[in-house]
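With one protein chain removed, the remaining protein chains of the complex are shown where they sit.
Right, chain A next:
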Amino acid sequence: MERYRRNKKVIFLFLLPALLIYVVLEVIPVAQSFYFSFFDWPGIQGVPLKYVGLDNFISVFQNSQFHQAVKNILLFVVVGLLTQLPIGFLFAILLYNVKRGQRFFKAVYFIPMILPVTATGLLWQFILKPNESGVLNQLLTKLGLEQLCTGWLINSSTAMMCIILVTTWASVAYYIVIGLAAVNAIPEDVMEAATIDGAGQGKKVFYIIIPMIWESVKISVVMIITGVLKVFDMVFVMTEGGPNGLTHVPATLLYYQAFKYDHYGIGSAISTIMFFMSLILTVISLKLMNQDKEDGVKRMKRRGKSQWKNS
């Protein structure tokens, strides 16, 4: 067995199927999309591609709906990071401390995750309907809060936020599971030692649990960013990007440009822009999260040097 583990050819052989699938189904389509973004094609088989250079990208950057879509998706990313991550990991830490009923709570928290996105979107659409048709408005009226009733998915100040919060509700379970796995991986003796040293729950969370699950946090941040940037289904089901483009995100815009308006080149340009946005945001967030670690290492080194000087 050891012989096989050290044999690079054997390792490559086992990795090959997954690599092939990844290249064929992910890398090649992305490269093709990048190529098509420099062409115009009306979506009719047999009609040749027409080279247009950067015209598709210029058209996209000049489109006011694209500006709105980018604003929406950046809001989505920020709110997603501020909600999905903290709520997910907070629930994970709470679940870690619950001894009885942990399975029950895990199952309950995971229910939104197993519902199909279409079902979730439709469910919340009914809840957020305007006037007395909507469950939320009915609830607010019964609580004597009629002044808060509104058309949640048509009001410019609430429409996008509603979609974001529904997505959070549907996705947070995923990060609860990741967080719980990470917290469970912390050695018991570390926690016991902290308890013996007199650390309270708060100090345990901030000085032991969070630093020790930081790698999982980083992975979750990358997943939230990349997942949110390509969100399509929830927006399409709840509002189709409306009213009048108010809740468009790049993916819905791409869908309309390519599949409704037959501007496949512009659709490809949008997908290329999304790819680079995702890459840039991921690199920036990883750098920021690694910055603390690098600063910590530098501080340790400086302390080490000064102690040696003083000794």
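Note that a contact is a pair of C-beta atoms (placed from the backbone, for glycine too) under 8 Å apart; a residue touches a chain by one contact, two chains touch by 3 or more; residues count from 1.
What we mean here is this: contacts and distances are computed from a predicted model.
Asker: From the names "Heme exporter protein C", "Extracellular solute-binding protein", "Dihydroxyacetone kinase DhaL subunit" or "3-oxoacyl-[acyl-carrier-protein] synthase II", which one matches the UniProt record for the unseen chain?
Answerer: So, among "Heme exporter protein C", "Extracellular solute-binding protein", "Dihydroxyacetone kinase DhaL subunit" or "3-oxoacyl-[acyl-carrier-protein] synthase II", the name matching the hidden chain's UniProt entry is "Extracellular solute-binding protein".
Asker: Just name the one of A:12, A:104 or A:261 that touches the chain not displayed here.
Answerer: Here the residue in touch with the unshown chain is A:261.
Asker: Among A:42, A:86, A:101 or A:116, which residue is in contact with the omitted chain in the full complex?
Answerer: A:42
Asker: Tell me, which residues in chain A touch the chain that this view leaves out?
Answerer: That gives, for chain A, the contact residues 42-47, 59, 62, 129-131, 133, 150-154, 156, 240, 242-245, 256, 259-263.
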